[in-house]
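With one protein chain held back, the other chains of the complex are shown just where they sit.
Naming follows writing order (A, B and C), and every chain is counted from residue 1.
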Amino acid sequence: MLPTTPVPHPTSKASDFSETFRRAYRWMLLARLAEEKMASLYRAGKITGGVFLGKGQEAISVATGIALRDGDVFAPLIRDQAGRLAFGESLLDFTLTYMGARSGPMRGRDGNVHRGRPREGMLPMISHLGAMVSVVNGILMANRFQGRLGSVGAASLGEGATSTGAFHEALNQAAVEKLPLILVITNNQYSYSTPNSRQFACADLVDKAAGYGVSGHTVDGTDLADCLKLIGNAVECARAGGGPQLVIATSLRLVGHGEHDDSHYVSAHLREMPLGRDCLTVAESRILSESWADKVTLDSWHRDSLHQIEEAVAYSTREAAPDPAQEDWCAYSSRQLSEG
Amino acid sequence: MLPTTPVPHPTSKASDFSETFRRAYRWMLLARLAEEKMASLYRAGKITGGVFLGKGQEAISVATGIALRDGDVFAPLIRDQAGRLAFGESLLDFTLTYMGARSGPMRGRDGNVHRGRPREGMLPMISHLGAMVSVVNGILMANRFQGRLGSVGAASLGEGATSTGAFHEALNQAAVEKLPLILVITNNQYSYSTPNSRQFACADLVDKAAGYGVSGHTVDGTDLADCLKLIGNAVECARAGGGPQLVIATSLRLVGHGEHDDSHYVSAHLREMPLGRDCLTVAESRILSESWADKVTLDSWHRDSLHQIEEAVAYSTREAAPDPAQEDWCAYSSRQLSEG
Amino acid sequence: MCLFIPAIIRGLSLPVSFSLHSELLPTLITYLEAIREALAKALNDDPRVYIYGQDVGFFGGAFKATKGLSQRFPGRVIDSPISEDAMVGSAIGASIQGMRPIIEMQFADFSTVGFNQIVNQAATMFWRTGVACPITIRLPCGGTSGSGPFHSQSLEGIYSQYPGLVVLTPATVEDAYSMLLAAVECDDPVIFCEHKYLYYHLKADGLPNEALPIGKARITRAGRDATVVTYSAMLHECLAAAEELAGEGWEIEVIDLRSVKPLDTDTVLASVARTGRVLAVGEAWPWGGVTAEVLARIASEGFNLLDAPPMRLNAKDTPVPFHPNLWGTHRPTAKTIADALRSLLRL
Partner (left out) sequence: MCLFIPAIIRGLSLPVSFSLHSELLPTLITYLEAIREALAKALNDDPRVYIYGQDVGFFGGAFKATKGLSQRFPGRVIDSPISEDAMVGSAIGASIQGMRPIIEMQFADFSTVGFNQIVNQAATMFWRTGVACPITIRLPCGGTSGSGPFHSQSLEGIYSQYPGLVVLTPATVEDAYSMLLAAVECDDPVIFCEHKYLYYHLKADGLPNEALPIGKARITRAGRDATVVTYSAMLHECLAAAEELAGEGWEIEVIDLRSVKPLDTDTVLASVARTGRVLAVGEAWPWGGVTAEVLARIASEGFNLLDAPPMRLNAKDTPVPFHPNLWGTHRPTAKTIADALRSLLRL
């Protein structure tokens, strides 16, 4: 059974590719099913606030999470459930946060995709797009100051976030400081309803790399094998001192921007294109065609995942909500400075 | 004698190159001498606030100003005295603003390099670097709305300003909207004391163009002839609907960041390189070697310039300072909304 | 301070025509629909107007405030990249070139990314150059349940500190409509704080033909025992509290500021002169902001009108919490306002 606690990272880097692929696939599957559960709870009116899913982006996300190791840092964005799990986030962090439980990592203070555990290298995103990249830079600068070499940091963004000044300043900063940053841009063709033609005008987002003096990579975001290899290489490059790595993964958002959105604006043409493939199905076919697992095993993984999700949801539902009377209304670590 | 009021733009675009070169040179000369006058007033303690000079950048600046015509818009930066004059700014705007005269365009409310006349297409920079570029975009969008086609907008920046989020958002915006923007980056090797190695990591700033999907150009900023040709072409491209043009001009700042700064940090090595040449001297040699004017004529231009400057300074010195008792302390155009 | 009645409203001798959208209009019109109607009217009546913001075009905006407008006004309702700085900067440029841009921030909270352009470029343009900068920046403001720290902020007190900005905070469907039209017609940059909680919750029978000018507060409920000064969504909590206290025999006067900069000191002082007691209520954080400014004005200009210390009630001094339990306690509510009023009346 897959653990709901952080997955142990393989000790040997030379682990068999099929083994990595299977592990990655299982995280993707767990993420997909966990998100589908959230969506159904949302439709049942059981979730306060929004629900944002990563359907169609699990391959690139999991490849990022799985390439990182202890001591690395990850700044996921809203579509990174798979990467979060692979990096070590417990499924409970996901369910407890969505449900606003007092015992969750955000204690009901912040919700859904904003969860994180900074001490464990999992950054809690703020909503403002692009803002997490320079935070990762700072952690990498701190690592350098503290002599902690060989650690890297990965940040996820959508293609829409490349239009923010924050993205630009941070990538330039990483380049000047030659930081081991892996910046993964998932170009899923839309930023909310906005198509790429209204977001940028370059032929390919990877053309930005040269303008920052960083290495650029592109990958088919629907193909798990490619994602694992490419991100794996990019992470190794960064670890080896090669400076920032800009990765552009192409895909299509297979869900609404959030679960409130029917994404009627997504072009049918794009859905038909290869980038419209479902990366989970693609990965599954690969497993079967390579005989890395048989149908019976896949089914058991599916059942295991559902079981874990049920457990996590059931547990989280029973957890107490925050009690405003017990709440510590203090925004200061130096509590004596609070006027609250 | 050169006018202190806006210079009439040539009616024929096919005007003789030597004629354009001479006109440009005279604006450069006037700018250089006017700035030297400001510097000496500054040293004499006669100027409140800072004095910022364009020494070494007159060629690229004048080329920008001279390529623009009525209906175009120009967002100069701190080293654009030559371009301002060529675009049509009166020398009096310069002296009156530095001296804070009530009759100057900024009426003592803002000083030195911040002057402008938005109604006449000359934008009054705010200090925050990069912030003027999107303002130019907006003017160009307005032109499009209003059916005023064929007008362009030019904005100047230093290489340091390419690190700002504002630069990035604005250039991307211009690219998405395919606006006739000419963005001229003068890479003078330093941003205040900060050398390029601490500012960006790309091999050449022009490598940024592809990442925005705009045309990129490079030019030797010390060579007036090259600047005139290149900027002239870039402006024509933009006018013809070719979208944003990113121009990178290479030079060296031959003065301090401001007159308070002795620029001891500028590397001696750079001073010896071709980019350390004084563009004014280079232009003068060209004029003499091509026999576009003789030494006697050059001397008369010099005297004429000095004369104009003396007149402008003398006039401005006699102008009344703002009187706080008479001042209209109202930040609102709808005065009834002012609580002042 | 003299008052500003926009011609766009003044001109309305005939009943407002909703032909643009009439087929969509239900009997009751929501705060959000009022905003959409105002946008449609502005686009229709004034060729200088355009709308620019993320997803405002075909999609109609995150809250659907611009739904259908890009189809009705082709080329004038434009999707922007995720670039708040450039969005505002370009609006400034367009405005000095004669346009009347309306910028939609997807949430007020994201305006912090365009902050520099708003407070340093737009706000100073007229004073520095004498050229007006008529832009309207729509900020979907305020808390709703489950929105958390970055989709709930009330920033009126931040923007009001800057000279040159007009800051409007409509609390009613009618004001959402008429004040947005006034904002577009205003020659100065207007920060238009729409409250998201009111978008769907608040409904009215129709849209107004007349409007109070910008800068004028409204006495929404008359009373003689105490004055409550408030604005935006808190108006409705205050009215509920007043109603509750009416049951206890107290008559509470409730003032809706409508515009927080300028702030209508005269109306506030005249009310305090009648009641002698005042409570200022705001949804923003406690340090500074609208309630501090209101109290400071009353204390310095109306000290002798007071029979008791002026009070204020704000949100708690923490980020806005996600969980409904916490959120409901973080901001003032009818209940905590009623409690504060009871204390005030006992003083």
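Here are some notes:
Convention: a residue touches a chain if its C-beta (ideal position, glycine included) is under 8 Å from a C-beta of that chain, and two chains touch if they have at least 3 such contacts.
On a predicted model such as this, the values are computed, not experimentally measured, just so you know.
Considering the full assembly, C:F150 is the residue among C:Y31, C:F150, C:Y231 or C:W327 that touches the omitted chain. The missing chain, though absent from the display, is touched by one residue of B:G56, B:G100, B:P180 or B:P244; that residue is B:G100.
Summarising the interface, chain A meets the missing chain with residues 105-106, 109-110, 114, 116-119, 124, 126, 128, 131-143, 145-146, 165-166, 169-170, 172-173, 176, 330-334, 336-340. Not every partner is drawn; the one left out touches chain B at residues 47-50, 100, 106, 108-112, 114, 126-129, 160-161, 163-166, 191-194, 198-200, 265, 321-325, 327, 329-331, 338-340.
Residues of chain C that touch the chain left out of the display are 109, 112-113, 115-116, 119-120, 123-124, 127-128, 149-150, 157-158, 160-164, 261, 263, 284-285, 287-293, 295-296, 298-301, 303-304, 306, 308-312, 316-319.
Assume only the chains that are shown with their structure count from here on.
One simple way to say how far apart two chains are is to compare their mean CA positions; for chain A and chain B this gives 45 Å. Between the Cα centres of chain A and chain C there is a gap of 37 Å.
Work out the mean CA point of chain B and of chain C, and you get 41 Å between them. Counting only residues that touch two or more partner chains, chain B has 165-166, 169, 172, 176. Residue positions 80-81, 83, 85 of chain C each touch two or more of the other chains.
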